[in-house]
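A single protein chain has been omitted; all remaining protein chains appear in their positions.
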Amino acid sequence: MDTSTHDLLLVGGGGAGLRAAIAAAEVDSKLSIAVVSKVYPMRSHTVSAEGGAAGVVKPDDSLDEHAYDTISGGDWLCDQDAVEAFVKEAPLELTQLEHWGCPWSREPDGHIAVRAFGGMKKKRTWFAADKTGFHMLHTLFQTTLKYDPITRYDEWFVTKLLVDDGRVMGVVAIELMSGKIQAITAKAVILCTGGCGRVFPFTTNANIKNGDGMALACRAGAPLKDMEFVQYHPTGLPFTGILITEAARAEGGYLLNKDGYRYLQDYNLGTPEPKPVLRCMELGPRDRLSQAFVKEEQKARTLETPYGSVVHLDLRHMGEKVINTKLPFVRELCLKYQNIDPVTDLVPVRPVVHYMMGGVSTDSNGATPLAGLYAAGEVACVSINGANRLGSNSLPECLVFGARAGKAAAEFCLEHEAPHDRVLTQARDERQRLEKQFLHKSGGKERIATIRTEMQKAVETSAGIYREEKLLTEATGTLGELQHRFGNVMLDDRSHTFNTELQSALELGFMLDVAESIVQCALARRESRGAHQRTDYPARDDRSFLAHSLLFRNPDGTMRVEYAPVKVTRWPPGERVYGQAQEHPTEAKDEAKQDATLAPSRRAS
Amino acid sequence: MGETIILEVARYSPERDAEPTLQTYEVPFRKEWVILDALNHVKDQMDGSLTYRWSCRMGICGSCGMMVNGEPRLSCATFLSSYAGNGNKVRVEPLRYFPVVRDLVTEVSDFLGKLKTVKPWLIPQEEPPLTQEFLQTPEQLEDYKQFAMCINCTLCYSACPVVGLDPKFVGPAAIALAQRYNKDSRDRGAEERTAVLAHPDGIWGCTFVGECTRVCPKHVDPAGAIQQYKVKAALEWVKKLVMPWGDKDRQTKTEDVHNAAA
Partner (left out) sequence: MLPHKAPAYTEYHPRWYRPRVSVYWWLGQWQYLRFILRELSSVFVGLVVVMTLLQLRALRNGPEAYARFQQHLRSPGVVVVSMLSLIFVLFHTVTWFNLAPRAMAVRMHGKRIPEWWIAAPNYVVWIAASGVVSWLVLR
């Protein structure tokens, strides 16, 4: 069979993948680097990120404050050494992107402009109008065109990691164009495949977010970390699930229930003020806002639509000029997909699955416990986001950890030999499996779409914003049944050429594995923390659960959950406090007991 | 408006067919559905072999370009309700002027190759250290921002008759992206891009039909980018004729963007 070989192979060509490729090329220009992506890189889901990327630049801000906001936002489940490295490198990475041409929005004097964002105490979110991810991805993609050592495999779908002798040695992939299935061997592989929003029925995520890398890693023997932490973004358009960026709230938008009341004030998020106050009300963390929505829904104070209940996002008081300058894409999306002009009308929104805090377990250099396997971006869990990610931390995460993983993997390549030809037998077996199970199969009777819809329903019911044991246990049964039915799936498309139905089937297989991991981890964590809320265990339990869930796949295909400690350096676990209360001197003093061990803030250099 | 709408979709499988044919599907008509929703309905419920590209479904990734009733459109941004009155039929075909791989999937490597030739990356004089950004005022950003909005959907290539008639023509999006960098105040690479642009297959292949701008879903105005460069290229040519010894001013721009002394 055909094979090709490279030093370093990246699966996925989005923000993290392209940044890692450039970083590796800069370690040594003689390394041959392959970017294997199931879509052309500029189609990667990084492109749809809107709001911004956080990096400390203002003189009144400090790295420690960004770290504290991130750690408290993550409900203390973040590994603090990784967070410290992250906040330090984020502004450098964002500046590097600016040097590569990224069109960041500017102040009148020409310096980078920053804005407020949810859960952040200071303004530190860099932005490119409201299409930050789009501009970042296109800048990265266009920059990679300069680097000759980077070979792109566009529209190649990876189906399996090749592992031999406890080391990852490459991948098996389908060239979608021709249907050819071949091995691409490499000394190291970096997974940059993004998250898994499509496991849920209502998500901001694109069709391509199926948790490919998470399933590939899990099947190869690498553990997944913190899979139960799924972020619901508070403002998605009903029916389509299209994201309305947090920037809309950062620039001053209000969330109103059906009585026109800013309901967040009832949920310990402060008192309403006409202008946005950082870490207050609509600028609170995403998990708390989504949970507030569910409580409003239970009190029957949300509005009913044919596509579920909604609340209103009110931007009218911001004026047309501000909306056109700061939120033009939001206006365009509302007009096009909802027939509503945010300048004059209220925008219906509801919480929508947006980001996966969990993923392939890595250290702060992107290395997994499996030799030769790295991961970066949303697919990885370092963890800097802990139990809940703050908005505008994900784009710099792709850059910082993409660069780190690229560098670490490149150094691994320089120190290790090329893979054996032995792995090619695995590739041949994989090709036979695909042909037998899908392309040449007869007699199956399940449609992919049916199984997918049932999986999504099971996951949403059991592992939504609020969870409890009974539903989670039922879901494990349902998902097990769906795995079994998946074995009986029947494709209409038997062609080799660009077989997207085969691709959907393989993606469904990945999603079933990921769905099971989410439910298992949610079942095992008997506490509520951040985005994981158990109605049967409503309190946070630091004694038993200040730990990362690690999910392993057993040889018989079942999964087991273990726990690993969280790295705490300078910020001992405290209460997450949002709203003006934190400003109040006496209350802050109570907090200060915990803050006593905080190192004094450093000025940004 | 009726309860259903008829989709006529181009089908082509190189393993089976010598050329494309149209296949008809009757799908539910919903006012909030776009063409993509209808295609997904067919693929999920009726015929899993229907093949097309899509990803973000919000008009930003550029995957889902197709000919809808003879017009290049993004299938995720084109509502079924626009076609209900039209005899209740919608014809969906692959993007024009590209080779067809399968059904609605076209081959775009030619476009990517052309994109690379215009050097669409920043070529600065000198990079400041990583603690400083290039200074760029909001006005300087406005100069090129429109051209930076291109999502590489290639609808403009399907609209341009020159692309169809002359395979070597660099094309609207590639030239617009070259201009995006040429007009970026941080860039000094305009000279390096001239050879490819001021060439019969570059800007001089364009006859200002203007269709590219009309169909662009992101209002990039590639036609404007090309004509503006024509003016510039013509003036440069005259300058070279009149002052063959070279022009020192070409190296520096009036605004000193390297003044990052903060």
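Going by the order they are written in, the chains are A and B; count residues from 1 in each one.
One rule holds in what follows: a residue touches a chain if its C-beta (ideal position, glycine included) is under 8 Å from a C-beta of that chain, and two chains touch if they have at least 3 such contacts.
Since we're looking at a predicted model, the values are computed, not measured.
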item: Chain not shown: contacting residue from A:R167, A:H496, A:R553 or A:R576; value: A:H496
item: Those residues of chain A which, in the complete complex, touch the missing chain; value: 177-180, 494-498
item: Chain B residues touching the omitted chain (full complex); value: 12, 14-20, 70, 96-97, 99-102, 107, 138-139, 142-143, 161, 164-165, 207-211, 214, 221, 223-224, 227-228, 230-231
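Methods note: only the chains that are shown with their structure count from here on.
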item: Chain B residues touching chain A - in the complex, by the definition given at the top; value: 13-16, 32, 43-45, 47-49, 51-63, 77, 101-103, 105, 107-109, 112, 115-116, 120-122, 124, 127-128, 130-138, 140-141, 144-145, 148-152, 177, 181, 184, 186-187, 262
item: Interface residues, chain A side, partner chain B - complex; value: 39-40, 42-45, 47-48, 92, 95-96, 98-101, 103-112, 131, 134-135, 138, 142-143, 145-146, 154, 177, 206-208, 239-240, 242-243, 333, 336-337, 447-449, 491-493, 495-501, 605
